[in-house]
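Take a look at the following structure, please.
What you see is the complex with one protein chain gone and the rest in place.
Chain IDs A and B follow the sequence of writing; residue 1 opens each chain.
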Amino acid sequence: MHSDARPPLTLTLAAIGALLFLHLPILLIFLYAFTTEERTYQFPPPGLTTEWFAVAWNRADIWPPLYLSLRVAAVSTALALILGTLCAAAMAKARFFGRDQISLLIILPIALPGIITGMSLRSAYAIMDIPFSTFTIILGHATFCIVIVFNNAVARFRRLSGSIVEASMDLGANGFQTFRHVLLPNLGSALLAGGMLAFALSFDEVIVTTFTAGQQSTLPIWMLNELVRPRQRPVTNVVAIVVFVTTFIPILLAYYLTRGGSETAGGGK
Amino acid sequence: MMTTNRAILPERGLGDRLSALFWRKPNLLLVLLLAPPVLWLGVVYLGSLVALLIQSFYSIDEFSGVIVPEFTLATYAELLRPSNFDIIVRTVTMAAAVTLGAAVIGFPLAYFAARYARGKWKAVFYLGIMLPLWSSYLVKVYAWKLILAKEGIIGWAVEGLGGSAVLNSVLALPVIGGTSLSTSYIGTWLVFLYVWLPYMILPMQASLERVPVSMLEASSDLGATRWQTFRTVVFPLAMPGIIAGSIFTFSLTLGDYIIPQIIGSSRRFIGQAVYQLQGTAGNVPLAAAFAVVPIVIMVVYLTIARRKGAFDAL
Partner (left out) sequence: MAFATDTPHMTPAVEFQSVSRHFGAVRAVDGVNLTVAEGEFFAMLGPSGSGKTTCLRLISGFEKPTAGVIRIFGQDSGNTPPNRRNVNTVFQDYALFPHMNVRDNVAYGLMVKGIDRRTRHAKAEEILAVVKLDDYGDRKPGQLSGGQRQRVALARALVNEPQVLLLDEPLGALDLKLREAMQDELKSLQQRLGITFIFVTHDQGEALSMADRVAVFADGKIAQIGTPSEVYTRPRTRFVADFVGSSNVVAPAMAKALGGPEAWASLRPESIRLLPWSKSEIRGSVTAMRYLGSGTRVAVTLPVGEISVLVPAGLPLPNIGDSVGLMLAPNALHPLDGA
């Protein structure tokens, strides 16, 4: 729906207002990382300093959660890439009995609130006496990351001309050669985008994680604790910036990798 | 004849043999492709959901605090106790308020992006909605803690504009007020609204993109005013998108426990109840029963939404 008519002024203002509402709050995170006031959220900051970055760097309690988050995100992303791509390959073209049920199964982990995924896993661990570990966190993260990879991959599969796979077979390539020389190069950017979104999603996830982590602390859980019981508030801001940038960059890259397609749109967390 | 032998090439290696097998039995390939993800989701996710349901039918021994693994409806009956039922009502009310707010604030942006933004601006609007959707949830919540704090930017701005009296009278309102924005329902609502708004805008925009301009022109051709065109043409056509968006905002609000924990009064929401019951209180059955509530509400909601054709806009 496009027209050359000029938008009414009130609509323009409302749209810009909503856009600012979405973006301005984040900027405050950056500002408060430089404040000299460490006990309150006083605005405007009484003074500006860069010391908090050094303080955060030297805080020993930040590093283990950061490593754990990176490890969980990396493993979950790898698992989601494999499972999501397999699923997309099967679902992109074929029509079979139970297809709708499977696509429902894939989106369920993000369609239902995170607390249900979290509480379900928690119940399962309780019933089966599984102790909390990095593995229990990954189990949850990989589950809700599958749909992200799946959405990206399935959209690309559909956009690919179906006959290039046939052309490859026709020219003498077997299934594995076709995958390596034709499918993978054409799926590559979509998988990369899906992987990066999955990584961002996992790195930042807190709701499911609180149910599956036990005593372990990922970076978001560390942040949550600081939010509830603040110590050095600006340090939390520094970590927030790190989390923000670590998720923001992959998202932006994913957008550029899949431009022109519909992969990321409504990919929904 | 020499050519005869060259019509069919020899098999080379395992790759060829497996490819031939998959060619002869395409369903085998399909099964092999689907098995790992379906097993994973079936065992890990569905298995867990079943575990959740099972737990919700267990109960807890009040004296020892040990879970009694016997079927009972007593745990569900506990949900109906006034203190627990209040939590459910409070959460559903908040979800409805957030959904309504998101639809009202998001509509102009979705409409503008769908109808007037083009070329470079189209991309700006797209990214402008996508990036907040994907960026860190916790960071977004944290930003609002900074904003809503008594000494924070809103307090400063209100004071600077001389509006303290207005803010105080708003905070003095019963139920939704509180000692400061960050401890009131207004604050909780604002943060929910902020965090889930993009989930409302995207499907709305998608359904508005599908409204042909010619239809709007036809409407104004027939003498409709702008407001009439909006009310009788645009709004009904955007409805599936709004319902699709509301599925997200409603469901996400129902299940969240971080936002009300950080911004809001001490009165609990479903999510907080689940979290505390399974954690410190150690009452996993009741926590599970609480977690089933959003599932039931969402199933009802989705059934209604499906009838209204909202899934086409997803």
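Rule of thumb we're sticking to: a residue touches a chain if its C-beta (ideal position, glycine included) is under 8 Å from a C-beta of that chain, and two chains touch if they have at least 3 such contacts.
What you see is a predicted model, and the numbers here were worked out from it, not measured in a lab.
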Fill in the blank from the handout: Full-complex touch with the removed chain, picking from A:T10, A:T50 or A:S161, is A:S161
Handout entry: Candidates A:T35, A:S69 or A:N174 - the one touching the absent chain
Key = A:N174
Exercise for the section: Tell me where the left-out chain touches subunit A, residue by residue. Expected result: 161, 163-164, 166-174, 177, 181-182, 185-186
Practice task
Mind listing the subunit B residues that contact the chain we can't see here?
Solution key: 1, 3-4, 6-11, 16, 19-20, 23-24
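What we mean here is this: only the chains that are shown with their structure count from here on.
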Exercise for the section: Return the distance between the CA-based centres of subunit A and subunit B, expressed in whole Å. Expected result: 15
Problem - Interface residues, subunit B side, partner subunit A - complex - result: 9, 15-16, 18-19, 22, 27, 30, 33-34, 36-38, 40-42, 44-49, 51-52, 54-55, 67, 105-106, 108-109, 111-116, 118, 125-147, 149, 151-153, 155-156, 194, 197-199, 201-203, 206, 208-213, 216-217, 226, 247-248, 251-252, 254-258, 261-262, 270-271, 274-275, 278, 284, 287-288, 291, 294-295, 298, 314
Handout entry: Interfacial residue positions of subunit A with respect to subunit B in the complex
Key = 1-3, 5-8, 11-12, 14-15, 17-19, 21-23, 25-26, 28-29, 32, 40-44, 82-84, 86-87, 89-90, 94, 96, 102, 105-106, 108-109, 111-117, 119-124, 126-128, 139, 142-143, 146, 172, 174-177, 197, 200-201, 204-207, 210-211, 220, 223-224, 227-228, 236-237, 240, 243-244, 247-248, 251-252, 255, 264-266, 268-269
